[in-house]
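Just passing along the structure, written as structure tokens.
Entry: chain A
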Amino acid sequence: MRRGSRSRQRLGALALCGLPLLGFPILGLAQGEWLGWPAGFVYLFAVWAGLIGLAAWIAEGRGR
Partner candidate 1 sequence: MLSGFVVALVTMAYFGLLFAVARWGDARADAGRSIITANVYSLSLAVYCTSWTFFGSVGRATSGGLSFLTIYLGPTLMLMCVGVVIKMIRIAKAQRITSIADFIAARYGKSQQLAGLVTVIAVIGIVPYIALQLKAVAAGLDMVFGQSEHSVRLLGMDSTLLVAGVLALFTILFGTRHLDATERHEGMVAAIAVESVVKLLAFLAVGVFVTYGIYDGFGDLFSRVAGHPEFARLLDPDSARSGNWMALLVLSGFAILFLPRQFQIIVVENVDESHLKRAVWLFPLYLLLINLFVLPLALAGLIHFPAGTTDPDSFVLSLPLAHGADALVLFAFIGGLSAATGMVIVETIALSTMICNDLAMPLLLRSTWLKRRKAADLSGVLIAIRRTAIVGILLLGYVYFRAAGEAYALVGIGLISFAAVAQFAPAMFGGMYWKQGTRAGALAGLLAGFSVWAYTLLLPSFARSGWMDGSFVEVGLFGIGWLKAQALFGLAGLDEISHCLWWSLLANLGAYVAVSLATTPDAVELAQAERFVDVFRQTERLPGAHLWRGKASLDEVVELLKRFLGPARAQQQLIHYARLRGLDDWRRLPPDAAFVHFAESELAAAIGSASARLIVANATREEDLGLDEVLDILDEASQVRAYSRELETKQRALEAATGELRAANERLRELDRMKDDFISTVTHELRTPLTSIRAFSELLYDDPRLALAERQRFLGIIVGETERLTRLINQILDLAKMESGRAEWTTSEVDVGAVVRDAMETLGQLFRDKGVRLDAEIAESLPPVQADRDRLMQVVVNLLSNAVKFVAADSGVVRVAVGEADGALRVTVADNGPGLTPAECSQVFEKFRQGGNTMTDKPQGTGLGLPISRQIVEYFGGKLWVESAPTAGATFIFTVPLPAPEA
Partner candidate 2 sequence: MKKILIVDDEPNIVISLEFLMKKEGFEVAVAADGDEALSRAAAFSPDLILLDVMMPKKSGFEVCEALRADPAQAALKIVMLTAKGRDTEVARGLAIGADAYVTKPFSTKDLVVRVKELLGLA
């Protein structure tokens, strides 16, 4: 129970960090091209995938 609620809090914190990362004005920094690919596209999918990875790491047996 205690562990459960702690990972709940970690996930909530992740959501709070995700909101500014996935919105303006930070999103506005991803302009132009990165290594030949559109920066906005790369940035959004990279942050999104990062969040998903972290969420999986927190939710599924971190340190189990």
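Convention: a contact is a pair of C-beta atoms (placed from the backbone, for glycine too) under 8 Å apart; a residue touches a chain by one contact, two chains touch by 3 or more; residues count from 1.
Selection rule: all candidates are chains of the complex that A comes from, given by their letters.
Predicted, not measured: the structure shown is a model, and the values here were computed from it.
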item	value
Complex partner of chain A (touching, any copy) among 1 or 2	1
Complex contact set, residues of chain A against candidate 1	5, 7-9, 11-12, 14-15, 18-19, 22-25, 27-28, 30-32, 36-41, 44-45, 48-49, 51-53, 55-56, 59-60
